[in-house]
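Since the structure comes first, as C-alpha cells, the remarks are kept for the end.
Yeah, one chain of the complex is gone here, protein chain that is, but the others are all in their spots.
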Amino acid sequence: MKRILIAFTVFTSVSLVQAQVDRGNVLIKGGTVLTVTKGTLENTDVLVRDGKISQIGKGIAAPSGFRVIDAAGMFVMPGIIDAHSHAGIDAINEATAPVTAEVFTGDAVNPFQVGLYRALAGGVTSIHAMHGSANAIGGECETLKLRYGVKDPEAMKMEGAPRTIKFALGENPTRVHGSGNGIVPRTRMGVEFVIREAFSQGKAYMEAWDAYNKAKVQKGFRGTPPAYNKRLETMADILRGNIIIHCHSYRADEIYMLLNVCKDFGIKRLVFQHVNEGFKVAPELAAYGAGASVFSDWWAYKFEVYYSTAYNAAILTRNGVTTSINSDDGELMRHLYHEAGKTQKYGQLTDDEALALITINPAKQLGIDGRVGSIEVGKEADITIFKNHPLSVYTIPMITIVDGVVRFDREKDADDQRIYVDPKQTIDVTLHTSSGHDHESCMQGAVYETAKLFGFNLLEK
Amino acid sequence: MAPVTRTYAITNVNIIQGPGRKVDMGTVIIRNGIIQNVGKNLTIPADAVVIKADSMYVYAGFIDGYSRVGVIKPKEEPNRERPKDPGNPEPAQAGITPQNDVRTSLNPAEKSVEDLRALGFTTAQVVPYGGMLPGSAAIIQLGGASSNDMVLSGNSSFYSELTPAQRVYPNTVIGVMSKYRELYRQAAQAKSYENMYASNRAGLERPVSDKILEAFYPVIDKRVPVLFKAERNLDINRITLLQKDLGFNVVLGDVKEGWDMVNKIKAANAKVFLSLDLPEAVKEEKRDEKKEESKKPVDAEKEALEKRKAEAIAQYTAQASVFQKTGITFGFSTASAKTKDIPANLRRMIAAGLTEDQALAALTTTPAQLLGIADRVGTVDNGKIANLVITDKSYFNEKSKVRYVFVDGVMYKYEVKEEKKTDAKNGNGKKADPNGKWSYTTETPQGNSTGVIKIKNDGGTYSGTITNSMSGQETELSSIVVEGNSMTFTFGFNAGGSTMNIDVSLTIDGNDFEGTMSVGNFGSFPMKGSKDPNQ
Partner (left out) sequence: MRTTIIKLSALLLIITVLTHTIHAQSPKGKSGTFALTGATIETITKGVIQNGTVVISEGKITAVGTNVTIPQGATVIDCNGKFIYPGMIDGGSILGLSEVGSDPRTNDYNEVGDVVPQMKALAAVNPNAVAIPVTRVSGVTTTLVVPQGGLFSGTASLINLHGYTPDQMYAGFDAVVMNFPATGRRGFFDRRSDEEIKKANEKSLAKINEVWEKAVQYHKLDSANKGKVEYYPQLAALLPVVRGERTLLVDVNASKDIQAAIKWVQEKKVKKVIFSGVSEGWRVADEIAKAKIPVIAGPVQSLPTREYDRYDRPYANPGLMRKAGVTVALQAGDRNMNYRNLPYHAGFAAAYGMGREEALKAVTIVPAQIFGVADRLGSIETGKSATLFVCDGDPFETKTQIQHVFIEGWQMPMVSRQTELYDEFLQRSPGVKK
C-alpha cells in the first residue's frame, strides 16, 4: 500500500512538475534535407508526429489533420543550437563572489523576450542560457527550447537536458573580483587556485556526507548531518560527473591550466567557451576530449583576444576537437548559419562540417545529441526551412519548427511579436541601440564603476 | 481630546452587513469598540451619540491584505564604504532579517494611516521594510493612540520578497532564490536537530541558536504562511518554484499580472491579495473624421500600437474578474496603489466584470477569512469589532464620498471639501529665498542619499556648493537659475575618471523644497529638503 501511495505521489508531483509542452504534427514535403549526420537527401519528405521525426523518405502521404509545408526548392536542416547565450533569463551575473555555484539561471527564465522570437527567425531552436563570466565559478545554466509564445516559463525549459555550469578564466573574473574588490583572484594564478580550492572543498563536503550517510544507518547512531551548503553540493555534483563544465576562456595557457586541474580531480565532462586561442592547444584539447564553442571571427575587443584568428574553428576541427560556433550575443544569434559559413572562408570546411558546428556539435556539448541536432528518425522535430542553402549569404530562414510546432513563419507572422505590452509605454520614444553591439554581454551586471555613484544595481531586467 | 462617550447609534442608514446582505434604513449601535446591535427599529441607548446617517450606506471597514501603512520608514544610512567582501556580507546588509518584527516599527500617526483610513480601510496586514527577508508581518487597526493599540494580531505571516541586496550577495534574483532555499533547508536541519536534542541529548553537541534560522520554524511547521510580494507574472512563477521545492504555505501579495498564472497559483494552493494599483487608463481621443481618410502608414502603425496598449490595460483591469471566474479566493492589497486612485480603480475593475458584491467580499469577508480574523471583523454583525465605513452614496458610486469611519469604535469624521486647485508650481506667487543652507534627501531605487546644499546670493548672482553623503565630495554648482520659487542648477560628479553632469530642479515652498535630481542616463529621482534654521 505504501509503495502504491509513494508511486502515486511521485506521479502526481511529476505531472505537476512537467509543464505543458505543445507537440505538433507536420509533413514537410519535397525539400533538400540536410541531415548533417547522414548526408544530404534531395527532394525528400520529413514526417513529424507528436513532436518527433517519425519518417524520412520520398512520397510520404499526409495523415489527416497534419499541416503540410511545401518545401520544394528549399533546404530543410536541423534547428540551430546556440551553445552560449544570455537570452531568455532575467539575471546573468551574481558577481559578488568568485564562486557562486549554487545559483541557477533556470530560476529566472523569461520567455517573453522578443529576442527569443528574433532568434527563431534566424533558425535557432535551442539555446544554452548561461550565467555570465564575472566569476571563476559561476552558476548552473539552463538549456531552453525556443517555444516562443508560451506563457509558462517552465515550458521553455528543455526538460531532462543535462545539468551544465559556467566557469570563467582570465580577464573577466580577475577584473571583477581582484581589481574591483581586492579579493582573490586578481591574476590567472589566483583563478587556478580558486578553482582548485572550490573542488577540494566540494570533495571534502562530498566525503563528509558520504560518511554521514553510511553512519546514519548504523544501529544506535545519533548525530547530525553536515550543514547543508548548496554551493559545495553543486561542486560535489561536478566531481560526481553529473554536471558538464562550460568554461569561458581565451588564452592558450589558461585553457591548458584547466585541463590540468580537471585531470587532477577526474573531471571528464568539459567544454571550453569562446576559447579564442584554442587553436594553440588544439592537440591537447583533442587528447583530453574537451569540446570547444567559439566565435566565428570576433577579436580585438580585449587584450586576451588580440592574438586570435578567424581560422580557429577550422584548426580545432581539423585537429579532432568537437567544435561549435556560438553567439553570446542577441544579434549574432540571428545569423549563426552565416557565422558557420565563415569557416568555409577561413579554413575551407566542407558543408557538412560547417553545418555540424551549429547543430550536432553544440548538441553534443550540451549532452542533448540523442534528442536533437540532426534530422534522424526518432529525434525531436526541431527543424528550420531555408530559402537557398543555409551556408549561402543569400539564404533566408522561412519557417522554424520546435517540437513539431511552427514557431516562426516569415510569411504569416505579424510584425509586432511582443507577448506582453507595457501598459505604461509612451508610443513614440524609441529604444535605440548605438552602432556596434556590446560583445561583452557576458559581463552584464558586473560593471560597477558608475554604479557605485548611487549604489545602483545595474542589470536585473 | 478623548471622546465623551464610546457609544454611538447610526440611524436611518442602509446597512450592507456583508456581500448580498442588506438592511434598508436600519440602525447600528456600537459600544466600547464592539458592534452591539444591528437591525431595524432598534431602541437607541440614552448615552449614545446619534449620527443621523439618512440614506447613507454603512459597510464593514475594509481590510488591506498587504501594505506598509503605518510602518515607519527607516532612515537610510548611506553606506559609503565599499563592501570589503561582497560575497560574505552581514545578514542585515544582505536583506536577511527574518527575525525582525513589524510591530517594533508601527506609528499610528503616520500620514499613510490617515490617508488609507479616509478611504474606509480600518484594518491592514503590514510588513516591515527590508530586503529579501524583512521579517514578520502583523495585522493592525488603522487607528489607536499608540503602536501597541494598533496591533490586532502579531506574527501573521513570514514576509518575503525576491529583492536582491545592493552591492553584496545575493545581488540577483537567482542569488536570492538560491539563498532562500539554502536558509530554509538549513533551518529544517537545525530544527530537526533541536528536536532530537530536546528529546534525548545524551552524547550530542548542543545546538547553536541562530535567530535567523529560528524565524523559519513556524513556517516549516506550517503554522504561519509565507507572504511573498508577487507583482509580476514572472515573480509568481519563481515563487511557485520555491514553494514546490520547499513546501511552505504561500500567500501572494500585490499581484498585478496574475491572469496567465492562475493554474500555477491553484497548483500551489496559494492565497492571493490582488493589487489595487492599475495602469493609467488611455484617454479617449476624439476621432478626427478627416484624418481617417488620409491615413499614412505611420499612423496605422501608431494605431496598432495604441490598440495593443489598450488591450494590455484591459487585461490588468479584468484581472480581478478572471480570478473570480477561476475560483481563486482573493483579497486586495494597497501596497503600490496611489490612495487617491483606489476608489476609481475599484470602479474600473467592476466595469470590467467584477460585481459590486464580489468587490465588497474582496475588501471585507475574504481578507478576514484569509487572515484568520473572520470571527472578529469583516461584516457588520453583533459582537464584531466596530470597524465601519459610512459613505453618502453606495461606495462604488462615482460621486460617493466617505463621511465617517469607525476604527475600534473610535469615530473619524470627514467634511466634504471643495477641491481647490492650487498650482503648486507657482506657490501662491511668493518668491522663494534660496539663500542659505539646505539639507536634502534623494530617493534612488537602491536607497536614500543625503547631503547639504549651500546657496549664496551675491547681489542677484547665485553661487553654491553641494555635498553628498555617499561620495563625501563638496562640489561647485553651476548654471544656477532662480525664477519665482523654482531653482535649477547643475554640478559635475567625478565617477571613476569621467565626469557626469547632474541636473537638479527644485520648487521652493517657504523653508522646504521638493524636486528632482537627474543623473545622466540613469534617470531622475525625487528630492526633498529643508532649510537649516540656524543659517
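Here the chain labels run A and B in written order, and each chain numbers its own residues starting at 1.
The criterion applied here is as follows: a residue touches a chain if its C-beta (ideal position, glycine included) is under 8 Å from a C-beta of that chain, and two chains touch if they have at least 3 such contacts.
Everything numeric here is computed off the predicted structure, so don't read it as measured data.
The absent chain, not drawn in this view, touches the displayed chains A, B throughout the complex. When the missing chain is restored to the complex, the residue among A:19, A:60 or A:114 that touches it is A:114.
Set against the missing chain, the residues A:47, A:391 or A:405 yield one that touches it, A:391.
When the omitted chain is restored, the residue from A:36, A:195, A:282 or A:321 that touches it is A:282. Residues 298, 305, 308, 518, 520-524 of chain B touch the missing chain (whole complex, contact as defined above).
Considering the complete assembly, chain A touches the hidden chain via residues 114-115, 117-118, 121, 279-280, 282-284, 287, 297-303, 306-311, 314-315, 318, 330-331, 334-335, 338, 341-342, 344-348, 388, 391-396, 415-418, 426, 428-440, 458, 461.
Everything below uses one rule, namely that only the chains that are shown with their structure count from here on.
Listing the residues of chain A that touch chain B in their complex gives 16-17, 90-100, 102-105, 107-110, 112, 131, 139, 151-154, 181-183, 222-225, 227-230, 416, 418, 420-425, 427-428, 445, 448-450, 452-457, 459-460. Taken in their complex, chain B has these residues touching chain A: 78-79, 82-88, 164, 166-175, 177-178, 181-182, 185-186, 189, 193, 196, 200, 202-205, 233-234, 237-238, 241, 244, 257, 260-261, 264, 267, 279-280, 302, 304-306, 308-309, 311-313, 316, 442, 444-447, 449, 470-471, 493, 495-496, 500, 519-520, 522.
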